[in-house]
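One structure is given below, represented as structure tokens, and several questions about it will come after.
One protein chain omitted, others in place.
Let's look at subunit A:
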Amino acid sequence: MPSEHAVTAPSIAAPTTRVPERSRNLWRLRPYLKPHRWRLAVMFSTAMLGVGVSLTVPLVTRSIIDGPVTRHELSMLVPLALLALGLSIAEVILVWMRRWAQSRTVSDLEATLRHDLYVRLQSLPMEFHTRWQSGQLLSRVTTDLSTIRRFMGFGLLFLVMNILQLIVVTILLLQLYWPLGLVVLVAAVPVVMVSLKFEKKYLRISRKVQDQQGDLATRIEESALGFRVIKAFGRRPHVQRQFDDEATTLYDTEVEKVRLASRFWSFLGVIPNLTLVIVLLLGALAAGRQAITLGTLVAFITLMLSLVWPVTSLGAILAMAQESMTAADRISEILDTYSVIKSGPEELTNARGHLRFEHVGFRFSDDSTEVLHDINLDLTPGTTLALVGATGSGKTTLTALVPRLYDVTAGRITIDGHDIRDLSLVSLRSAVASAFDDPTLFSMSVRENLTLGRPDASDADVQQALEVAQAQFANDLPWGLETRVGEQGMSLSGGQRQRLALARAVLARPAVLVLDDTLSALDVHTEALVEEALQNVLADTTGIVVAHRASTVMLADKVALLQDGTITHVGTHQELLATVPEYRHLLAAEEEEVHA
């Protein structure tokens, strides 16, 4: 039976620095360009035509100098000038067309990639998210994506165009006067060799910079979120020192990168100029021997100088290429991670909420020991189970298995007889709603936060849920239910957040309701009111209630005691209190010494 769910070790890579894989990961992004193939065709053809046009202008110049000026054929001046004008305007139009097509391509490319990354990240399991700092994820969808966008839009095009221009111009030069052309050709050799060497070094260092930036971002994030703790302990100097150290490490790497780039770039700048020296010398001598005309020499030099920019900019473009390759590597680390929690084929309609745990075991992927083992529970529809156990005994973990935030590593969980892994995630998670031990509110309106599990809830439903959770205070917030809460909005106390999270779970009207220690931050009076209201909700819902207090346990029909990773006792509160000393120890009102 469980063989079809052969447990595969989750392949969640922790964020480590992998070896750069050069262009492979960049290349695999090419499907993203596919919808734009016509635009790409326009880009490349206009770019090529543009190069062609810009190359003919010096040739027209030559005709003007050799014709009207040298040979005194004034009649040719006007037509040639008009030709030059036409070519110039054509060049401008071509540039405009290319950039216009490019604008759409690159902005779409970036947005689509970001969207896909977001969707993938949302689908990845908790295992993944507990290991990846959001700073590292954020730098991937912002900085890395714009690096790739810049390269795909501009860098790649210029890389191709520059190389093409280099080849075409060299051929033209060879035709104009081959001995000089040969000089230019030979000059290309050191450029290629040094570029290859540079590429390797630069790849490594730009990855290092990107990772260190991510680390620094994480440090910043923690210093902002943990500010109150830092303040309470007066640890500003300590935290500042840590930050300074990391910022300095980043500085060192950046400077190393600057050093590498500055050497390479000035090398690329000097080569065309040195070639020019030789061309000028040999060309002038040749002109002196009347082996070439003056016009040809001028055209040759003009053409040659048109190579200075492509060669010099090659440095920046290659650097951009390296950076986008490492950026693509970093992105691929996410695109290569798949969720091990896959949706099943079956739909659950009209869930009754018959929940069974059969020999369930669970182990975190990086842990050698099982947190839970051999858990057996049977909750018929409508029953409520209180889960009692010491701190760290695995209560939260057990509840997280039900909506498949984690998958069991042994045994199975069924709802109404279906293995939950056979159910579609949507139907499973609509049947199960949880309120967690650390209530998360998003930076959205209270209403949006509450209706998370049921977007179509009516106002009356919302009010009812608020009442159950004793969270009517939400109506009195400055903008009522439209008030933004969460990190970017109104800050609420722990108890207020907990009550909203409870209201959210109740509002979802699930078949199975999981409450993980949701009443811990409430005062005794409020707690009593909430418990009373919850009685009604739980009457016809299957419930799992994690509890530390006897009053909460009273909500349940029966109690399960979780010890050493398994359920050791199930029974009513009174029974367990009477027969199980460990239970008494956990929930006893008075200190044991007094009772014993």
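Just so it is clear, a contact is a pair of C-beta atoms (placed from the backbone, for glycine too) under 8 Å apart; a residue touches a chain by one contact, two chains touch by 3 or more; residues count from 1.
Convention: contacts and distances are computed from a predicted model.
Asker: According to its UniProt entry, is the unseen chain "ABC-type multidrug transport system fused ATPase/permease subunit", "L-lactate dehydrogenase complex protein LldF", "ABC transporter domain-containing protein" or "Tryptophan synthase beta chain"?
Answerer: Result for the unshown chain: "ABC-type multidrug transport system fused ATPase/permease subunit".
Asker: For the full complex, which residue in A:37, A:197 or A:263 touches the chain that was left out?
Answerer: The single option touching the absent chain is A:263.
Asker: Of the listed residues A:181, A:310 or A:453, which contacts the missing chain in the full complex?
Answerer: The missing chain is touched by A:453.
Asker: Determine which one of A:33, A:160 or A:588 touches the chain that has been left out.
Answerer: Missing-chain contact among the listed residues: A:588.
Asker: Touch as defined at the start, partner being the missing chain; which of A:33, A:48 or A:121 qualifies?
Answerer: Only one listed residue reaches the unshown chain, and that is A:121.
Asker: Out of A:28, A:201, A:235 or A:352, point to the residue that touches the absent chain in the complete complex.
Answerer: A:235
Asker: Check each of A:74, A:163, A:189 or A:578 against the chain that is not shown and name the one that touches it.
Answerer: A:74
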